[in-house]
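Here the complex is missing a single protein chain, while all its other protein chains stay put.
Chain IDs A and B follow the sequence of writing; residue 1 opens each chain.
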Amino acid sequence: MNPVNYLYLAALLFTIGATGVLIRRNAIVVFMCVELMLNACNLAFVAFSRMHGNLDGQIIAFFTMVVAAAEVVVGLAIIVSLFRSRHSASVDDASLMKL
Amino acid sequence: MDNLIALLIAAPLLGAAVLLCGGRRLDAVGHWIGTALAAASFVFGVILFADLLGKNAEHRTLTQHLFSWVPVEGFQADVAFRLDQLSMTFVLLITGVGSLIHLYSVGYMEHDERRRRFFGYLNLFLAAMLLLVLADNYLLLYVGWEGVGLASYLLIGFWQHKPSAATAAKKAFLVNRVGDMGLSIAIMLMFTTFGTFAFGPVLGTHEEPGLVGGASGATLTGIALMLLLAACGKSAQVPLQSWLGDAMEGPTPVSALIHAATMVTAGVYLIVRSGALFNAAPDAQLVVTIVGAVTLLFGAIVGCAKDDIKKALAGSTMSQIGYMVLAAGLGPIGYVFAIMHLVTHGFFKAGLFLGAGSVMHGMNDEVDMRKYGGLRKYMPITFITFGLGYLAIIGFPGLSGFFSKDKIIEAAFAKGGTEGWILGGAALLGAAITAYYMTRVMLMTFFGEERWRNQPTRSPEAPSAEPAAEHQGEHAEPHPHESPRSMTVPMIVLAFGSVFAGGFFSIGDRFLHWLEPVTGHAEGNPPVSALTVTLATMAVLVVGVAIAWAQYGRRPVPVVAPRGSLLTRAARRDLLQDDFNHVVLVRGGEHLTRSLVYVDHTLVDGVVNGTAASMGGLSGRMRKLQNGFARSYAVSMFGGAAVLVAATLLMRAV
Partner (left out) sequence: MSFPLLTATAALPALGAVATAAVPAARRTAAKWLALLVSLATLVLAAIVVVRFDPDGDRYQLTESHAWIKDFGVRYELGVDGIAVALLALTALLIPFIILAGWHDADPLETGNKRWRPTQGFFALILAVEAMVIISFEATDVFVFYIFFEAMLIPMYFLIGGFGDRAHAHGEETASTQRSYAAVKFLLYNLVGGLIMLAAVIGLYVVAGNFSLQEIAEARANGSLDMATNTERWLFLGFFFAFAVKAPLWPLHTWLPNAMQEATAPVAVLITAVVDKVGTFAMLRFCLQLFPEASKWATPVILVLALISIIYGALLAVGQRDIKRLVAYASISHFGFIILGIFAMTSQGQSGATLYMVNHGISTAALMLVAGFLISRRGSRLIADYGGVQKVAPVLAGTFLIGGLATLSLPGLAPFVSEFLVLVGTFARYPLVGIIATFGIVLAALYTLILYQRTMTGPVKPEVSAMPDLRARELVVVAPLIVLLIFLGVYPKPVTDIVNPAVKQTMSDVHKKDPQPEVEAAK
């Protein structure tokens, strides 16, 4: 199968993720969309790795996964504590840090 | 003998230093220290004079080089003195009259708690004035020039608690500074033209011509005009004359010494000293004569209208110096007579001022002549000395003023051509007015009714008030009395000078032969004979005295001044010169500085503060972008990323 198709798929997934981040308010959904974008990147990395015949892309993909996992830990913790304090998971409500 | 020259200056300078730094413990003896040092300087002067007389006319120049003052590449100014016949004349006048006035002040300032300081300032003045006439280069002369200005400032404003005195002092200094500007520009021009500004090389001696000959006419005219500006400032000539009337705020001995006999004649000295330069710049000489003629009429007219005895005398001083400047502008025809009139004027005008001071002393410091009258009975010595001074100044035959003024009028006619007629006519007219206003002063003060009787104290708007008057204010009526010996003796001595100096100088042309080696002399070609001029002078004199007699002698003098004609009212206000200055310079200047302060604050500082404020405003607006909505940040991130990608692609495509 032509590896280019994987790139198209990765672009599609990335776009879906980006759109989700921009238009959804629920922090959980935004969070999942971020994950989707990360995974789209991973897919692209692996596809490129395959296309160019070296392993750099796959190694980066592992890095991304580790980072994503760490992000999930921190991110979910923030969302949970936010929800606890404000009884809402809307990202627009969390705008108290502005000046 | 040369080394004595520095001592001339050092004695009064020492006096000034001791008296001004000495503190209160010198209060008791300070005035005698001051007087003694002034007299010491006079003694040195006499010794030097005797020395000069013992030499040939050609070798009567002593020099003393003290040290190199400002040595800079291409620029040399030395502290060096030059004593020739011209400066010798001045030295004797300054120290002689100066010592007399010191003596007079001992009595006059007796009740002033700051007498010690007064003598300190007087000594400072003497030192500066001697430096002025002894300097052998223009820059050192400049030091003396401003030094006398400083002393004059301090002395006019001696009664500083009176705002009018402080203002008058400031005005005198400022107007003089305008003149000083002329002197400094003249020195700069000399430096760029000749590379030096020492008298010797620039002006030359009679054997060896100076550098003046090599310069272009325009440059010389420029230098001469700038020197004239300086002379106008110091000698109160039109257009810089406005300060002299106000300067009468100072104590009367100051008016006598500085603003009549010595300092105000410095301008004449400057012109005569720079004679070689003026001779080579005939255009400038013409301007000098015009200034002199205008001022002699101006001062005389002002003198006619003043009721304040000192201000009337101040107008007269201005006018008499106008005569000297006129004579100095005539070139070699007039130089000697300018100086001769200067010396005789030094005697009689100082005498007149001291007399006025003596009158004021006896009249509770009243200065308004309308409140005098009939004083001859009460102050005989003052009356006689003042009267002799009066006769001298109007040119009564045989007295000092007759010889010196007559010569100037003759010289003015001798200038020749239309100019000669105009200048001579102006000088004659001036002589008539002089006779008029001096007779007026004389009649109002010493003759007529005793208008001071039944006068309550000075009216509040009466001009100046000398400080002793503060605690005499309650006196209902003045008790005129003769002044103490220390005051009358100087007056008597000066009266002798007023009577005999002119004759002594003129017999056998003594003064002419004495000064000629320095100033040079030429006979003009008078269109009328000397006798005619003398007769004409006598005629106008009689006319002037007669008119004054008709107005002030026959009729009683009103205590309150009548409104008077337009000219009288203008003359009372110094022919509106002050009003002009006030409107144009003072008001204009105030507006200028105020608007500049505004400009500095709003515009210059505004640009800076504006930049700061706009930076602040910009960042304030940028801050708004941080609205706290995570999704809007995300949009900007995506947008930025998209722009970056697009740019990259675009770059690759190109």
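Throughout what follows, a contact is a pair of C-beta atoms (placed from the backbone, for glycine too) under 8 Å apart; a residue touches a chain by one contact, two chains touch by 3 or more.
Only a predicted model underlies this, so the values are computations on that prediction, with no experimental measurement involved.
Within the entire complex, contacts from the absent chain reach the displayed chains B. From the options B:Val46, B:Leu174, B:Ile384 or B:Met538, the residue with contact to the chain not on display is B:Leu174.
When the missing chain is restored to the complex, the residue among B:Val72, B:Leu566 or B:Val654 that touches it is B:Val72. The chain omitted from view is touched by exactly one of B:Ala50, B:Leu535 or B:Leu592, namely B:Leu592.
From the set B:Leu26, B:Ile187 or B:Ala548, the residue in touch with the chain omitted from the display is B:Ile187, counting the whole complex. Residue B:Thr196 is the one among B:Thr196, B:Thr221 or B:Ser235 that touches the chain missing from this view.
Summarising the interface, chain B meets the missing chain with residues 20, 67-75, 79, 139, 142-143, 145-147, 150, 153, 157, 160-163, 165-167, 169-170, 173-174, 177-178, 180-181, 184-185, 187-189, 191-196, 201, 211, 214-216, 219, 589, 592-594, 596-597, 600, 604-605, 607-608, 612.
The criterion applied here is as follows: only the chains that are shown with their structure count from here on.
Contact residues of chain A toward chain B in the complex are 18, 21-23, 25, 30, 91-92, 94-99. Those residues of chain B whose C-beta lies close enough to touch chain A in the complex are 623, 626-631, 634-635, 638.
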